[in-house]
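A single protein chain has been omitted; all remaining protein chains appear in their positions.
And then chain A:
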Amino acid sequence: MVSIPTRKEIETLQQENEKLRTTVTELSVLNDIAIAISSSQSLDKIIDLIVQKCIRYFSVEQAAVLLLEQKDKKDRFRTLVRRADQSRFTLPYRLNDLLTGWMIKNRKPLLINDFENDSRFPCPESPIAIHSLLCVPLMLKGNMTGLICLFNKKDAGLFTEQELRLLSIIASESAQVIENARLLETEKEYLRTREELRMAASIQRELLPKEIPQLPNYEMAAINIPARTVSGDYYDFVLLSENQIAFCLGDVSGKGMPAALLTANLQATLRSQIFLKNPPAKCLAYSNTLLFNNTSAEKFATLFYGVIDTADHTLSFCNAGHDPPYLLSTLGRMRRLKSGGIVLGFLSDFAYSEEDISLEKGDVLFLFSDGVTEAMNPAEKEFSEERLEQVLQELRENSAREIIDTVLSEIRQHMAGANQADDITMVVIKRIN
């Protein structure tokens, strides 16, 4: 026997039916979005898909996905909107700010059906009339990574709590997918940067002399070991005539890429002066002015520049604030070459001085960067000038190449596996006859 349902039972059934239908619609919306966004790895495409689907399913005039980028770890409110869907409309700047600020502060969904009279968002200058708004945060592991925002329910409709719930679910589903796409982008960017850095390093190696010119009666050797991929140190040798050779060792302030760029600039600047065959002090005075004009005040370089004449065995040099090189004589003397002036690039105009000395048979000229004396062991003790001097004293009789190799092995022994913090550069010139 079949009982005839009462009117009340029919109503309940209809309500249940309606609920089921809504749930099925919701599930199919969620499923649709999930499939769509998981089909792409591109951040732009994913955001665009979410925006398009939301406009259709929620029947709204506008939708936007804003991603936040934390610029300052200490201050989570100093967050910038990194990307918004701008294909359809631009959010008024002030509203964008207010809305993002409110969401960062409250981190909960926002539903407004009477936007014009909402005192939290006073936007009198808004070029588009906003009546209703639904906004939910994108949350990931307790952090807010962005927000999804819907504007103006079509046909003057109102947003419902149910829609707010649905948008929240969409947001929680999307957050991880968006984050993955963002991480993928970051990784691609990182790989691109690493490739650029590798190329910069290879360009920089090309800028160092491939072969050190060999002159009769002299031995020359050099080494440059960057602490990072690229170096802020450099050395150069330029043959000026058959018996004149110019050489230098410079150290640009800072490390890594910024220093490397400035190093290339310094080298080009100095080379242009070297070929004019001006005396060292004049050469550095011009280079100083050029570098001053090309760099900000906090950027500078220290540089030792010298010219050896192999006919009369004289060395003319000018030291622009660089660690003074050592001149070791066979008689056991050791002196430092200091004449010159201030570091390059700080003052627009500086009168450098130079000094001429004669090189005797057996004299060794040892140029180095502070990465040599400041090389640290794991206990942060520096290799030190004292140690360098001790080592050099023992090496007077050795060849230029042996001197560099031995000093380097002493430094490595001292470092005992500690990280190399600064570029290590050495140039040795020895008069053998």
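In the analysis below, a residue touches a chain if its C-beta (ideal position, glycine included) is under 8 Å from a C-beta of that chain, and two chains touch if they have at least 3 such contacts; residues count from 1.
Here, contacts and distances are computed from a predicted model.
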item: Among "Protein glxC", "Putative DNA modification/repair radical SAM protein", "Simple sugar transport system permease protein" or "Anti-sigma factor antagonist", UniProt-listed name of the chain not shown; value: "Anti-sigma factor antagonist"
item: Selected from A:Y218, A:Y234, A:Y305 or A:F346 as touching the chain missing from the view; value: A:F346
item: Omitted-chain contact residue, chosen from A:K153, A:R182 or A:H322; value: A:H322
item: Contacting the left-out chain in the complete assembly, out of A:N143, A:S253, A:T310 or A:S399; value: A:S253
item: Sole residue of A:F247, A:F300, A:F317 or A:F366 that reaches the chain not shown, by the stated touch rule; value: A:F300
item: Residues belonging to chain A that touch the chain removed from view; value: 251, 253-254, 296-300, 302, 320-324, 340-343, 346-347
